[in-house]
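One protein chain is absent from this view; the other protein chains keep their places.
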Amino acid sequence: MTVHNEALRDHACLIVHGPDQPGLVAAVTGLITRHKANIVSLDQYSDNPEGGAFFQRVVFHRPNLTAAFEEIENDIAKTLEPYGMTWRLTDQSVPKRMAVLASTSDHCLLDLLWRHRRGELPVSIPMVISNHTNMAEDVRSFGIPFFHVPSQGPDKSAAEAEIVKLLAGNVDFVVLARYMQILSENFIDDVAVPVINIHHSFLPAFIGAGPYRKAKERGVKLIGATSHYVTKDLDEGPIIEQDVVRVTHADSAADLQRRGADVERAVLSRAVLWHAQDRVIRHGNHTVVF
Amino acid sequence: MTVHNEALRDHACLIVHGPDQPGLVAAVTGLITRHKANIVSLDQYSDNPEGGAFFQRVVFHRPNLTAAFEEIENDIAKTLEPYGMTWRLTDQSVPKRMAVLASTSDHCLLDLLWRHRRGELPVSIPMVISNHTNMAEDVRSFGIPFFHVPSQGPDKSAAEAEIVKLLAGNVDFVVLARYMQILSENFIDDVAVPVINIHHSFLPAFIGAGPYRKAKERGVKLIGATSHYVTKDLDEGPIIEQDVVRVTHADSAADLQRRGADVERAVLSRAVLWHAQDRVIRHGNHTVVF
Amino acid sequence: MTVHNEALRDHACLIVHGPDQPGLVAAVTGLITRHKANIVSLDQYSDNPEGGAFFQRVVFHRPNLTAAFEEIENDIAKTLEPYGMTWRLTDQSVPKRMAVLASTSDHCLLDLLWRHRRGELPVSIPMVISNHTNMAEDVRSFGIPFFHVPSQGPDKSAAEAEIVKLLAGNVDFVVLARYMQILSENFIDDVAVPVINIHHSFLPAFIGAGPYRKAKERGVKLIGATSHYVTKDLDEGPIIEQDVVRVTHADSAADLQRRGADVERAVLSRAVLWHAQDRVIRHGNHTVVF
Partner (left out) sequence: MTVHNEALRDHACLIVHGPDQPGLVAAVTGLITRHKANIVSLDQYSDNPEGGAFFQRVVFHRPNLTAAFEEIENDIAKTLEPYGMTWRLTDQSVPKRMAVLASTSDHCLLDLLWRHRRGELPVSIPMVISNHTNMAEDVRSFGIPFFHVPSQGPDKSAAEAEIVKLLAGNVDFVVLARYMQILSENFIDDVAVPVINIHHSFLPAFIGAGPYRKAKERGVKLIGATSHYVTKDLDEGPIIEQDVVRVTHADSAADLQRRGADVERAVLSRAVLWHAQDRVIRHGNHTVVF
């Protein structure tokens, strides 16, 4: 059973993405008018009006949306077919189902669970999966199922298969909240929903282990975090959000890690919010965030 | 003779503002399609889809814009009349004419002149007016006319009249770049174009003289600046842009002033850029910035 | 029984504050050398070397600190007496005892409890007091006592007396984590330990009820928070920390409140950390933060 968000009842979000061409916006807005819907917000961007890529996000209000949903979808398909556009229509009152994968660190995981409880994230959280057990009690105190999938030895395929089985059909996207296992290319294929990661430190600097120690040695004056979609190029997927905090020579590597944890959880929570609101459109190796 | 910006040749910007109502976006975008124009960017916002205010900025490309300009204007008038909307259409290749009023401080004035010379600001600068003469040589070295209008004694009406006479018909907006004279309500009426101010310090804090000294005494940890349109409520007009910088107890009042000057010039230059690009729509006592 | 922090064993913090005068630093550092202690960090500031105020924070390591503590105190007293300085010596391994007062909002309270559990805050938390009961279970899940002191009717004196009784002798400072009751001057006197508050919005703007609604109406582009010591001038006490986040016209008052909650908890947690580390020295109505 899906949890519904009353404030967004009868609100739909239409994402349109493809080659820019004249008449596109008029076609979409004409369509919405035809269905007696009222545009709540509209964002669009073209990376080059002459033959570039076009991106649009329209939120509209349409009384009795559920009853009309299929008809609107059919009309969109027919209207946008001549333009060769990719599109998707979502009912904004239906929260996306989000799984969280975590390890021992709590800062990103707890921040997501807490924001969800406060009503800040329009998602449902059917499960948290971890390769450790230390967060089980905390997760369950939020009323959320916790599954322990240990990941030992060099061969991770059994653990990955178990995770895929838990996720299959149950979630719309996955968040790696400081999940410290490297995922195989197969996993990304098999999970078949978007996977959002939070990268400790400012990409592409200080890749690998001990990033805060390396940052300390290098004497950086800023510490950052990057949230991105996971692709087969580990840590190189399309960036959703980034931020930094200022540090000084007086901050120890432990201080940097603490400050980094703050910026990590802030960046990840914004990336998750925007994804859940259908604000992020992927294009090649970058994103448009409306 | 107007200086034209080749990159923006045949680009028009349409601003639409008024009561939100269904069909509005479709009406505007249909109109643009009708005139064989291609939408380059479109931003819109409604502060309440049920009976709120609607704001839209559309930039479109239309070959031979100049020839078709009047016809498009007529069509916009006819199309939007039933909706009761305020609108304006501007040719983006025609830079707005900007006058700068300054006193002895150079940081905001020079930053504007330098950005203009670099091609960062789509404006022409027909004149700089100051109640002091110290900046005359600097201003003229940028090839810009400098007029000295001294402002002595309690009665400023003669000086204001002289300024209004210099500006009348020659400028599209006025920037107060740390102009340290209080302008009368009559001046605001008589000048009859938008006037942008930069306020030293974070509104509404530390109003009046010696703001940096007051901020130092209060031990603030942030120093800010606010750029706003001037209204009859001095320093209380619609905010265009704000920013802050971090300071500490070790910063003297002079340091705060120096840091403040940096944030003032940054904030003012952004406000001027956005105004020049028709990105700012005033509504009541606030702004929508697209 | 006090919880001890092993990493800070045998570390003492000396705060010296008073009229600046020649020889002061040499006197203090000579004293530390005399006691065979090693200076770990030393910060000092003088707001005017000619007759201004002097502030110093020295952290030093001294094996067997506990045994020598009283002797060092006596020597400090004797050494600083001729200079007329205020001073205090603290054992850094002894966490300060912090009480948290909260109402219904959870963001500041939970952030403090999490950080404490993660080991980020060198404090113990003997109690949380609230005029509501909704956070009782959450607080107790951290193993921290929760006391409900309802505050009804115009006369708050009974509730305040009950709070003072709970706090008396048990805590070293009090944090108002969005505690929505106005405290009387008597309370501040009776509680007799520092009280830290977090102010919703950037002081002194938007004082009173509905600050985020007022900020929305005013069209501000930044939302801030200020943490300060509580004095009899409500919300006007010495500022410890401030920060802001950027917002736009598209943010609703609810969005501003959500963004505001993030900056409030970040600012409060920094203020609490710095207070707990003896980094904040009050002087008149401002602070020196080392």
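By written order: A, B and C. Residues from 1 in each chain.
Note that contacts are C-beta pairs under 8 Å (C-beta built on N, C-alpha and C of every residue); 3 or more make two chains touch, one makes a residue touch a chain.
Just so it is clear, the model here is predicted, and its values are computed rather than measured.
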{"item": "Where the missing chain makes contact, among the chains that are shown", "value": "A, B, C"}
{"item": "Touch criterion as defined above, residue of A:Y45, A:W114, A:F146 or A:F187 at the omitted chain", "value": "A:Y45"}
{"item": "Residue numbers in subunit A that touch the chain omitted from display", "value": "45, 47, 202-205, 217-222, 224, 238-244, 248-250, 285-289"}
{"item": "Where the missing chain touches subunit C, by residue", "value": "22-26, 29-30, 32-33, 36-46, 49, 61, 246"}
{"item": "Chain not shown, touching residues in subunit B", "value": "41, 106-107, 110, 114, 118, 120, 141, 250, 258, 262, 266"}
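As a convention for this text, only the chains that are shown with their structure count from here on.
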{"item": "Same-site or different-site touching of subunit A by its copy subunit C, using the half cut", "value": "same"}
{"item": "Distance-to-centre winner among chains (Cα means, whole assembly as reference)", "value": "A"}
{"item": "Rounded Å distance, subunit B centre to subunit C centre (Cα mean)", "value": "42"}
{"item": "Contacts with two or more other chains, residues of subunit B listed in rising order", "value": "45"}
